[in-house]
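A protein chain is absent from this complex, but the other protein chains hold their places.
Right, chain A next:
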Amino acid sequence: MKAFAELYARLDATTSSNAKLAALVDYFSAAEPADAAWAVYFLSGGRPRQLVPTRLMRELAMDAANLPEWLFEESYQAVGDLAETVSLLVPTAEHSSNDGLAQWMEEKLLPLRGEPPEVLADRLPPLWRQLDRQSLMVCLKLITGAFRVGVSKLLVTRALATMTGLDAKRIAQRLVGYTDLSNRPDASAYERLVAQESADEHAQRGGQPYPFFLAHPLQLPVEQFEQTLGPPSAWQVEWKWDGIRAQLVKRDGRLWVWSRGEELISERFPELDELAPRLLDGTVIDGELVVWKHAPDATASQADLMQDAAELDSQTLNEQVEGELERFGIQPFALLQQRIGRKTLSKKILQDVPVAVLGYDLLEWEGRDWRSHPQHERRAQLEAVITACASPRLMPSPKLTANTWAELAEQREASRSLGVEGMMLKARDALYGVGRTKDMGVWWKWKIDPFSVDAVLIYAQRGHGRRASLYSDYTFAVWDGPPGAKERTLVPFAKAYSGLTDEEMRKVDAIVRKTTVEKFGPVRSVTPTLVFELGFEGIALSKRHKSGIAVRFPRMLRWRQDKPVEEADTLANLQDLLQ
């Protein structure tokens, strides 16, 4: 545990990727395979379900520290992180345990799950007493499922590749599914991860998907596209669909569906099973899972849908905008989110919220890795595969064409009415890379500007981690009546915590402290004085929100110090954006 806690401290202390990489390599080079197995699991985002309820942990910590609840609460407010607070308050170890991470997880921590409170009260504090502060904090983060450290899966992949001399792509492939809940990391899993490549490795893959290739944001004025990107003819252009990026893996007579988070999601989308007999073994398709408005079998035939897709290619802007969403049948992401949120899938849900896949790319065909074929070849083959599949559950993501970037920019104006986030530009000769690599060709996401409104800050909450001592998470409101209306009030509609510079955040923090009206735990209500331009990606009706509106990915675009609170936007302005 100590070595892992030291690794955590090293990773936490730096923002440099090289320093993090060095820390990871040092750790993995020295770690026992069983410990390394768990370290890979946690560092690449694996999270076992919470082992001990947070509330109980607080109570036990208060007891152990012999503190009244209010003082524990004040301490937590100052620290901003529960695990860290507890590690600072409970008595520290006189001699600390030398057991490794694996032993801690398997023998001490995992067995706690599901135990009644009395048993936990007996067992937890003695465990705490075996750890120094640093290890204790990390251990508590593991217990509460709140372990997070600024390391990407890609960095873990690079560290393992550096250490073993293996190709990073190979490691990435082996890592896929590693953090799946059904897996328990152990020494042999880790040894497989770092083993030298065997001749029959390909055959051992089963349902393993490929690492996803990810796009980079394109932030250029359209006038500079030609100069930077060349002519549009060198690019494959598609809509950037707003669904779940997924990979369909068909091997050994079975179909596996993986999300971009490398989570196996086949069971949540049983309707896709009908694709299994229609795809040949050794086929892997990258695409977007979207909600399809009409049950596909009831409305359009595969041919019609292909027709729709093809037509969209050549359509001019005017024809495209009106009712296209309706015709094309894609539903807002909010619906998909609703479906993901359900624990059980009722017949009604399957009927009301059916899904289909828009194919982007072909990664494997006839059992062979196609990722090093150029984009246009993969696309052509993808279309052939989809035609042969002949199921309305699988369609190619339509290609968009135009002679100039300006024309594409015009088409892009239709994004919002189509319910898409903008366009994707894929170099025609690009290979399919790994993650955010750029060396084998590049994908750009050319997103539309977000919606924006001027909103008033009404609540502030302390942040976490780096922002633990600052009021950095805000709730924003708009007026429920026009300026001058009597008794109009501010209605909260969004929470946002990103978009400000550290400097601005400090200033806002000071104002929050000065204008506090009431404190509720970590939250303060303030006298409304601050107006921010708030940007968001999507907007939908919502019954759960007081305002009747929910927005996606809200963030602060800028601080409108020039704008008095009375001139902030109204609920009616927000409703206008709904169309």
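Here, a residue touches a chain if its C-beta (ideal position, glycine included) is under 8 Å from a C-beta of that chain, and two chains touch if they have at least 3 such contacts; residues count from 1.
To be clear about the criterion, contacts and distances are computed from a predicted model.
Among the names given as "Thiamine biosynthesis protein ThiS", "DNA ligase-associated DEXH box helicase", "Deferrochelatase" or "Pyruvate flavodoxin/ferredoxin oxidoreductase domain protein", UniProt records the absent chain under the name "DNA ligase-associated DEXH box helicase". Contact with the undisplayed chain is limited, among A:Asp473, A:Asp509 or A:Glu537, to A:Asp509. For the chain missing from the display, the contacting residue among A:Pro68, A:Pro117, A:Pro270 or A:Pro482 is A:Pro68, taking the whole complex into account.
Listed by residue number, the positions of chain A touching the unshown chain are 12-15, 65, 67-68, 70-71, 74-75, 77-81, 84-85, 88-89, 465-470, 502, 506, 509, 513.
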